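Read the structure below first, then the notes.
A single protein chain has been removed from this complex, and every other one stays in its place.
Let's turn to chain A:
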Amino acid sequence: MTERNCSGKQMSLQQAIKKYVTDGCSITFGGFIGRDCVAAVHEIIRQGVKDLTVIDDSKTDMMDLLVGAGAVKRWEGAYLGYGAIGLAPNIRRSIEKGIPSKIEVEDWSNAGISMRFLAGSLNVPFMATRSMLGTDIPKYNERIKVMHDPYEGEPIALVPAAHPDVAIIHVQRADAMGNAQVWGFTGNDENKARAAKHTIITCEEIVTTDEIRHQGNLTLIPFYCVDAVVQVPYGCHPQSCYGYYAYDVLFCGDYHEAAKDREKFLKWLDHYVLSSQNHLDYCAKVGWDRLHKLMGMERHFNRIPG
């Protein structure tokens, strides 16, 4: 593991995705419909990666984009919707009609899949949970084993450890070693980074290692879990990033309307993703003024202490 214990992990988003996200690999993403790594998903689509198995808790835009772009073979997770805006148009087209391809779906609950990442991070084969019992989730998902607790005899559900090939996690700031600091909720990110074989950190800001040491208890993911560090300002847009920018609900709403129609979705994808060279191009198309306003709004409510 010593190759991970260095300070030379900084690279471009293109380099990180090319190196670690390969056709047919399994992947998980940090955030929880907030602090999502949207910019990394755009780059995965630009590079034409295929046949991903996504193991995750709850996702909105990112999975809708990946499935619509035809990058996903299989989903193991708990929630694929569009929050208060509605159902996810590309997810529906894929599962109901096989357009552009039919993804395999394995349903879990959020607590159930959380326990899979916890087991992965602990390097034990499974974890026990009181969720999902008595329902159709274990009926259709044979990897959930309902057992009797060997000590007390009560029913309990066992879920297998998740070990995705790659985790991509967006954070507020990290250093070149990969120490990643997070403000706000943390989702399952600490466990995803530990369960995955490789972890890419994308961040709003790169700071010095001295700066990290200044508030070490904010380091959610320590350097030894991390393979690549990439600075991607506004990397969650249109989702929010605590202390940096607010959720762009109007942009999301426009996407959602467009994505209801396959042709309009493809035009959206071409404009914002495929014909953008990189994330800065995307930001320019969204409009820097708009992004700055979202930052102003967020900082009215949440300011990260300097």
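We take it that a residue touches a chain if its C-beta (ideal position, glycine included) is under 8 Å from a C-beta of that chain, and two chains touch if they have at least 3 such contacts; residues count from 1.
To be clear about the criterion, contacts and distances are computed from a predicted model.
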Undepicted complex member, UniProt protein name, chosen from "Acetolactate synthase", "Aminotransferase class I/II-fold pyridoxal phosphate-dependent enzyme", "ABC transporter permease subunit" or "Acyl CoA:acetate/3-ketoacid CoA transferase, beta subunit": "Acyl CoA:acetate/3-ketoacid CoA transferase, beta subunit"
Residue of A:Gly77, A:Pro164, A:Gly178 or A:Gly235 touching the missing chain in the full complex: A:Gly77
Among A:Pro100, A:Pro160 or A:Gly184, the residue in touch with the chain that has been omitted: A:Gly184
Sole contact to the chain not displayed, among A:Val124, A:Val249 or A:Leu274: A:Val249
Listed residues A:Met115, A:Ile212 or A:Val273, member touching the removed chain: A:Met115
Chain A, residues in touch with the chain not shown (by the definition above): 31-36, 57-58, 60, 77-81, 83-88, 91-92, 95-96, 105, 107-112, 114-115, 117-118, 129-137, 140, 146, 154-157, 183-191, 239-243, 246-250, 252-253, 256-257, 290, 293-294, 296-298, 300-302
